[in-house]
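All protein chains but one are shown in place.
Up next is chain A:
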Amino acid sequence: MFHLKSLASSIRVIGQRSLENGFHTSAACSSVFMKRQKKIDPEIAKVREIRKRKKLEREIREMQKHSKKVKPVDEIALDIKSAKNIHERTRKQVTLTEQQADERTLIAKEYCRSRNTQMRHDDQWIRQALYMQKKALAELKTLSPHLYEEAVKNDLGNLPHIIDGPALTSPVKNYDPPDGDYVDTTRTWT
């Protein structure tokens, strides 16, 4: 009971204060769309409606011209702060001995060769796989048209297909993780 009384008195105090300060706590209800207008002549109403629509459409069109702004991609954008003092962080050019230079060239060449071989193998695999698939599907079509239809259809049921890449290390056995949290700090535009 006491609580209620105190609550009521506090509310009264707040109410008085707001009145003193000239604040109104009622909801805003003075939009064009909220206030009921007098009924006007249908001819005039029609003209006004067309005018209003045209105006809004034009405004939307104008805004759409300039509105499509891509969210900034920070890792691609130039960091102006560090770009200004870039000369402070330039390193001395390293001169390699002839032996080192040779070694590095050889490694680079070997790497290049290995990538080249891999790409050639991949390419071959792609061509072969496509060829084999085509052949197999043609064969299936003659054997069972129903199964062919099933094999070939674009099934959206499988689709959000998520593949997780390999981890750098294998899982640690009996790992006791510390207490922690993730706080989302993604920039929002609202």
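What we mean here is this: contacts are C-beta pairs under 8 Å (C-beta built on N, C-alpha and C of every residue); 3 or more make two chains touch, one makes a residue touch a chain; residues count from 1.
What we mean here is this: contacts and distances are computed from a predicted model.
Q: Name the absent chain by its UniProt protein name; which of "Copper transport protein ctr4", "Elongator complex protein 6 isoform X1", "Ribosomal protein S10 domain-containing protein" or "Dolichol-phosphate mannosyltransferase subunit 3" is it?
A: "Ribosomal protein S10 domain-containing protein"
Q: When the complex is taken as a whole, what residues of chain A touch the one chain not shown?
A: Answer for chain A: residues 32-40, 45-46, 48-49, 52-53, 56-57, 59-60, 63-64, 67-76, 122-123, 125-126, 129-130, 133, 137, 151-156, 159-168, 178-187, 189-190 touch the chain left out.
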